[in-house]
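Some notes on the structure that comes next.
Apart from one protein chain that is not included, each protein chain of the complex appears where it belongs.
Coming up: chain A.
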Amino acid sequence: MPRPDQPSLEASPADPVIDARDLVKRFQGVSAVDGMSLRLGAGEMVGLIGPNGAGKTTLFNLVAGSLRPTSGEIWISGCEVSQESPERRIGHGVGRTFQIPRPFPEMTVLENVLTGAQGQHGEGLLANFIRPGRVRREQAAAIGKARALLDFVTLSALEHQPARILSGGQRKLLELARILMAEPKAILLDEPAAGVNPALLETIMERVVELNRQGRSILLIEHNMDMVSRLCTRVVAMALGKPLAEGSPAQVAGNPAVIEAYLGGAA
């Protein structure tokens, strides 16, 4: 299996960064995801919507590697990764955030972001004693990059504070900076607007647009249809683990099957 090179943001839109094919995930006989396929092209921003219990987060976890599919295939940048462990996804250029943010609460904001750095020789036990100069240089470069990312997500003033003091919206921004430290080609954003105040929500949306403009592919789970319509060029709707509709935000929002799935047949 080929090992991916450093993430390149110049892949052709024809080559999907993420290509999930006929994914099925069953939990003790219950199908949370039942035959879903999903493609995310280079530089694309795709919204994934569906009512509660549709299987969006399970699909997300399958793509991120937190769960392994019962059947189906996941290809990332041309590599089949279905059975690989989650820690290898980032090496293929796919990073994720969590629906409920998961900062390292007792570590500082800056240390949280630094943890996202990849390929640090200092993460090897012996390198810290036999190559201290190289470790120090890499660490200094990583600190500079982490500070630039904290500027990008407007958290610079809090860099020495423990992450536990951050608000929900700030934690989402911190997660974004942390995953950007790994320079992923594609980012999976799980409900970035949930529980975030309007001012911070605007900041998050601006940053997501900017990341997409830089060429990063983004897969976005979101209930906020206004946000999905503003950000995404393509939307995939799912319900009961199955695909329901796909198209532009307007097409999907007007689809009777989607309306029925959200309103339970009351429309």
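Everything below uses one rule, namely that a residue touches a chain if its C-beta (ideal position, glycine included) is under 8 Å from a C-beta of that chain, and two chains touch if they have at least 3 such contacts; residues count from 1.
Keep in mind that, in the parts below, contacts and distances are computed from a predicted model.
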- prompt: Looking only at the UniProt record of the hidden chain, which name from "ATP phosphoribosyltransferase", "Nucleotidyltransferase/DNA polymerase involved in DNA repair", "Paraquat-inducible protein A" or "Branched-chain amino acid ABC transporter permease" is the right one?
  reply: "Branched-chain amino acid ABC transporter permease"
- line: Where A:90, A:205 or A:261 are the choices, the one touching the absent chain is A:90
Field: Residue among A:56, A:178 or A:216 that touches the chain left out of view
entry: A:178
Query: Which is it among A:35, A:122 or A:195 that touches the chain not included here?
result: A:122
- prompt: What chain A residues would touch the chain not displayed?
  reply: 64, 66, 85-91, 95-96, 98, 102-108, 110-111, 114-118, 120, 122-125, 128-129, 135, 138-140, 142-144, 147, 160, 162, 178-179, 182
